[in-house]
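For reference, the structure discussed in these notes is given below.
Omission of a single protein chain aside, the complex is shown with its protein chains in their original locations.
Per-chain residue numbering starts at 1, and chain names A, B and C are given in the order in which the chains are listed.
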Amino acid sequence: MIKVGIIGGAGYTAGELIRLIILHPEAELVSVVSRSHAGESISKAHPDLSNWLEMNFDADLQHDPDVVFLCSGHGNTKAVLGTFPMYDSTKIIDLSADFRLKSDANKFVYGLPELNRAYIKTAQCVANPGCFATCIQLSLLPLAMHNLLEDDVHITAITGSTGAGQNHSATTHFSWRSNNASVYKAFRHQHLGEITQSVTQLQAGFTKHLHFIPMRGAFTRGILAASYVRSELSVSDAINLYKEYYYEHPFVDVVDHSLDVKSVVNTNRAMIHLQKEGDQLLMTGVIDNLLKGASGQAVQNMNLMFGLEETSGLKLKPGAF
Amino acid sequence: MIKVGIIGGAGYTAGELIRLIILHPEAELVSVVSRSHAGESISKAHPDLSNWLEMNFDADLQHDPDVVFLCSGHGNTKAVLGTFPMYDSTKIIDLSADFRLKSDANKFVYGLPELNRAYIKTAQCVANPGCFATCIQLSLLPLAMHNLLEDDVHITAITGSTGAGQNHSATTHFSWRSNNASVYKAFRHQHLGEITQSVTQLQAGFTKHLHFIPMRGAFTRGILAASYVRSELSVSDAINLYKEYYYEHPFVDVVDHSLDVKSVVNTNRAMIHLQKEGDQLLMTGVIDNLLKGASGQAVQNMNLMFGLEETSGLKLKPGAF
Amino acid sequence: MIKVGIIGGAGYTAGELIRLIILHPEAELVSVVSRSHAGESISKAHPDLSNWLEMNFDADLQHDPDVVFLCSGHGNTKAVLGTFPMYDSTKIIDLSADFRLKSDANKFVYGLPELNRAYIKTAQCVANPGCFATCIQLSLLPLAMHNLLEDDVHITAITGSTGAGQNHSATTHFSWRSNNASVYKAFRHQHLGEITQSVTQLQAGFTKHLHFIPMRGAFTRGILAASYVRSELSVSDAINLYKEYYYEHPFVDVVDHSLDVKSVVNTNRAMIHLQKEGDQLLMTGVIDNLLKGASGQAVQNMNLMFGLEETSGLKLKPGAF
Partner (left out) sequence: MIKVGIIGGAGYTAGELIRLIILHPEAELVSVVSRSHAGESISKAHPDLSNWLEMNFDADLQHDPDVVFLCSGHGNTKAVLGTFPMYDSTKIIDLSADFRLKSDANKFVYGLPELNRAYIKTAQCVANPGCFATCIQLSLLPLAMHNLLEDDVHITAITGSTGAGQNHSATTHFSWRSNNASVYKAFRHQHLGEITQSVTQLQAGFTKHLHFIPMRGAFTRGILAASYVRSELSVSDAINLYKEYYYEHPFVDVVDHSLDVKSVVNTNRAMIHLQKEGDQLLMTGVIDNLLKGASGQAVQNMNLMFGLEETSGLKLKPGAF
């Protein structure tokens, strides 16, 4: 059994990690650190685990985990790493944005399995991708792979509220967000950096623009991204190209029907649908932001890093409704 | 024109008051105090008023209002009254719970027009009822009037999130409250005091219990209260008794169909539906918690205190959806 | 008082019209036709009107209305007009798509007051614009007016469920739509025709593309449209140009803060916010799809056609939450 530790255990992504690890057939949870909640029952922060997980938050990592997931929030990873002594061999999966860009990455591999599976398998440290970034990259990478992003790409993506974490803000207040929609960080969302990095990794010399309008949706889980680009590909050629790209990737499916967010909620799956109107090729992608967009993908990375089956512990019943 | 001042102007009930007063044909808004937002545009706190209400929050009451609405939050009214010098003749409508009970009330009249209209008309100070309290009293008072609350009353009421105000809490976070339901303060909600006081005002010697289970609903505006009591009345006699009680009250209607919250949202109306099964008489009532349950009722009280038509400024298009 | 008739009275847009007309100071409702509900109380279809509007649906128009609103659904207007004999002088406002395009329009004027106010004032027949079309045109027309739509325009707009009417479909089922998001009719929504027609009316020779991705949102009322285009305008010049365009239009406001749908829900207002990033100019617009996007705009048109103040009966308290 792989011994798992989690740092920053009271937040949403940590909660999802805990839910996944305690059901994972080849991993066991040995320590969940939350300095603000140290000594308290984990189920106090994650009440769905009441009478299930009888374990308290630790102040420091216990029981020498084989792998540590960092859920400490963006900007804190380096400091956190300095604070928690680990073995040199301990594997690390960081869910923050701190080491996603190569310029900051040191020995961190960018953990999108559908891009970097081979590297992840041998990595000691993985930077887990952002949620928008995951959904948008999965929508674009097969084109980039064939140098077919030949014009500006236009992207709108709408996210559930859990993407903003459990901190309170005006836009996570139920009275505001219920029955509402809004745009934010138009053209300058922080995930554009990692998306561009990955596109360029496959399509060297890509210099077109990625125009990205993020939206806040009146839902809790999930992301839908609609991305389009001028293309000379026929829709059937495009579909074939995507199916080929994802042929050996168990969590991404190219489907032939319209998509909605709830088709993948509570799973680690991504679904992509392609359409063509005139010369515009539209890729619609959906993921669960907390699973394929965060904690599920982190476990997928753990599986790869430890030589397990990629889907181990990730065969999840869809929420559906 | 009646000159209106509001103290505590950045919150939800103040926002509703502002929306009502700026459309009121016989009132004008002269000063909105918010010490935390003094000098800022009112529309910054209430963005639906952008480019509509060109007025800033004041640090102190300006322009000698004829009436002042207090929206400062429970427990603060006495202190607030001491801080803002007003004319002796200034009328005051307090939306907090501070003066609703006779023992605390001094010269405050309990401002439920369907109970105390005559007193409100001559009052200088009115304590505006609570939202649950309004909905439940409207469901019970016609029985109390005829000494017909002869057994324990069982009440469940579910409220929208705006009832909790704009302060952040775990239970107003969208990620938690969306698609959810929960019970709180079972049997000991603070509104039971004013409900009991009003019931006893009509039915002296009432000693039965009011069992009240409050629930949080996954909606923003409105309250539905389902109240039942053993009764020997036939349903048609009960309906007649309610219709008679509310005959001269323009905002309460006894209807002959099932009710839902959105039938009254964005209006000052209350609807009540009566049913009988076996010996149980069920009264279902719905209101908008921010209007008939707070700011709308406050304006209704203002209308009465100044001798205006009771419905002035309160003929509101229902939201319906 | 203007005598108002409505045909197709049981649907959502008719319900909103009824709510507006019964509160309109210069109009009175004389006949609401619904052949499927003839003889039944109007409040049976619109229960928020219970004990308020004591009137039944008619099988045929009664009392010689001065103006008739047609809410019969797309494709039915011509047939409907043949079935209901009216005076030659009766004014007609059609809420369907049937006469919005000039090629179909006969004597119908396209009823977007912010484009055609002068024509509407003297029109006998008005084709009321579509909801998406209204929101998107208001976002684009000031640029078109100055021939500044110089490149393809990229538009994503998300709509509430009431835009789909009260007919049942898989995508209006609560179990599906709650907490969800989806794309539909990408690049080929039927409103593109009227949008292009209006853009061309102002910017003759416009030949660029309008790329439009419509989305279904998990909310009931409202539309948010995010539209961007490459532009050499500075953001302040753009704002000035928009403010100038809408200077004499009471329902459209250019605001300096981010927008969300609920800022305008239950009002006839549109708000527009402009931003610039790099060479992209982004216009975000919000309206209530049933008001400025349908019935509110229809009343605005009625006001213009009868020489009333444009805002008469349309000073509505925002829903806000």
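Everything that follows uses one rule, which is that a residue touches a chain if its C-beta (ideal position, glycine included) is under 8 Å from a C-beta of that chain, and two chains touch if they have at least 3 such contacts.
If you're wondering where the values come from, they're calculated on a predicted model, not measured in any experiment.
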item	value
Identified contact with the non-displayed chain, of C:S31, C:T220, C:T267 or C:T284	C:T220
Hidden-chain contact residue, picked from the options A:I6, A:L20 or A:I158	A:L20
Residue among A:S36, A:S50, A:N106 or A:S236 touching the omitted chain	A:S50
Listed residues C:R177, C:R230, C:R269 or C:K317, member touching the removed chain	C:R177
Interface residues of subunit C (partner: the chain not displayed)	12, 160-162, 166, 168, 172-179, 218-220
Hidden partner interface residues of subunit B, rising order	154, 156, 158, 160, 175-176, 178-184, 186-188, 209, 211, 213, 215, 217-222, 224, 226, 228, 258-262, 265, 275, 277-278, 280, 282, 284, 321
For subunit A, the residues touching the chain missing from this view	12, 15-16, 19-20, 23, 44, 46-52, 160, 162, 178-179, 220-221, 253-255, 257, 260, 262-267, 269, 271, 290, 315-321
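Operating definition for what follows: only the chains that are shown with their structure count from here on.
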item	value
Central chain (distance from its CA mean to the mean of all protein CA atoms)	C
Centre distance in Å when subunit A and subunit C are each reduced to the mean of their C-alpha atoms	39
Distance between the centres, which are taken as Cα means, of subunit B and subunit A, whole angstrom	45
Between subunit B and subunit C, centroid-to-centroid distance (C-alpha), Å	34
Where subunit B touches two or more other chains at once, by residue number	12, 160, 162, 178-179, 220
